[in-house]
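Let me begin by presenting the structure, written as structure tokens, before commenting on it.
Missing here is one protein chain; the remaining ones are kept as they sit in the complex.
Let's turn to chain A:
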Amino acid sequence: MTTLLGPIGSALNKRGLTLAMALALVVLVAAPLATILVQTLYPSSAAWGDVLASRLSQNLFWRPTINTMIIGLGVAAGCVLLGGFLAWLVVMTDIPGRPAIAFMATLPFMIPSFATALAWGTVFRNGRVGGGGGLLEGLGFAVPDWLSWGMTPTIVVLIAHYYSLAFTVIAAALATVNGDLVEAAQMTGASRKRILFGIVLPVVTPAIIAGGSLAFAGAVSNFAAPALLGLPVRMQTLSTRLFGMIEIGQTERGYVLAILLIGISAIFLGLGNRMLSGRRSFATIGGKGAKPRCFALGGARLPLTMAAWVICILTTILPILLLVAASLAPSSLSLFSDWTLHYWIGSSDPAFARGQPGIFHNPLLLSALTTTLILGASVALAANIIGILIAVALTRQKVPVLSNLVSQLSFLPMLLPGIAFAAAYIALYGAPIGPLPALYGTKLLLALALTAAMLPFAVQTGRATVSQISGDIDEAARMTGAGFFRRLGAITLPLAARGLAAGLLITFVNVIGDLAITILLYTPTSPLLAVLSYSYASDGFHQFANAVTLVILIISMLATGAATLLRGRRRQSFT
């Protein structure tokens, strides 16, 4: 330890770093969670009764829970089907343009779900709740309510958002079974169907379960889609209910809902985990023969290629194009006529959009833009620094109990729905603690909550970085007698820089696209872009909402693009 870290190592004593990290995690993760539990039980646990067993509970809990479960299961099934289908095409068949499809299939996760939800509205909205209809109504179709609002659009939008997760996980698993394992089965004379059901599916089952439970957890905790598509017709999920309770000041009931939401999400992730851990570890041995074999699609090639591209375009490019058109068209009924830049740069005109000026004349937008960028950058930085420190603590200092605690707590936010997590932050830091003032309504609280929420990802990045520092490569440099800082500058940073930068950018994208945490914790004087877009949309100013969403999308795309470039080049030059 001392020899490895040199001066830094001697400054910290043997357990100092782990202890510090454990403390930080308690403050950031454990304490808020403990607080909501305590506040719902003490001084009175009446909120539990109200939510679970009273005249109100049907509306407060049971119906939202049923809706939440339907959404979760529907989205999980849809994501596994869609992601699995694309993964199969990309990994195991001779479909043309496989790298492009693989890239496109990972993009939807980078598009915030409220963007997809808004794009859905531009096409399928009907006039029932005001604000005008969408493209289909403009073309003369009567769009039924079930297609405009509520369950169906919410599920479809969330599938379009989360199928990337299932795709990534399943594609990785398929890549391991492809090659020798399938050929060994071919040698026995088994039919394609038998190989699929006897070999391929069983080997990728863990990945399918993992992909499905990730999509489930994401869908049940999503706020944007049910809020934008369900609330106008009073379809409530646990997350929208929770938001509503806190908004009208019934915080205890909100906290109870938050705990229940965490519980549901945890039960399903736990079930998935259980099914996985019951199985054997499916590590396969590589060999030179393990090069992927693609089977010919033959006559099905063209239709399947079309299907893959349609899925990719429908979930990535098309929503963006629709948002662009919808931010320019004065009438949502005819998206492609009378385009005007008013919603972007127009000044206030009483005859136009009820006197609402274009977004770049809205003083709130500029402050929201700077707040979002600064918040995104500082959260990304803070989360990744803590992430690296945690990774160092976990790999260098093995302290009994404490190390385990650090590792568990740093991954806990992954399991926590953002909006429930935000509620927990209000519970703990909403009131003054001793000499510390109340943080509710400050940007600091928002930053803390977002940092904690981004930790699981940051720790992953940190571990990857630290494995560079601690491996043979670093030892080789140590043998030359180079000191810690020299090695850091000459070996570690050059090797880890691209990965770190990419990690920072991805965290940044996640922060600026987040609505679930920010919607509860933003400061009214300087909201964030995502919140601004949401409030425009809920006031019926769709063009403005779309324009703001596009601003977020452009920033996200630039950052994602930069991250992909950094990662891509790195892979080429180092492996």
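The criterion applied here is as follows: a contact is a pair of C-beta atoms (placed from the backbone, for glycine too) under 8 Å apart; a residue touches a chain by one contact, two chains touch by 3 or more; residues count from 1.
Operating definition for what follows: contacts and distances are computed from a predicted model.
Asks: Assign the chain not included in the display its UniProt protein name, restricting the answer to "Molybdopterin converting factor subunit 1", "ATP-binding cassette domain-containing protein", "Regulator of SigK" or "Probable cysteine desulfurase".
Replies: "ATP-binding cassette domain-containing protein"
Asks: Just name the one of A:Ala184, A:Val310 or A:Ile345 that touches the chain not displayed here.
Replies: The missing chain is touched by A:Ala184.
Asks: Where the complex has a chain not shown, which of A:Leu136, A:Ile199 or A:Leu242 is the residue touching it?
Replies: Selected residue, touching the omitted chain: A:Ile199.
Asks: Which residue numbers on chain A touch the omitted chain?
Replies: Against the left-out chain, chain A lists 179-181, 183-190, 194, 198-199, 202-203, 205, 279-290.
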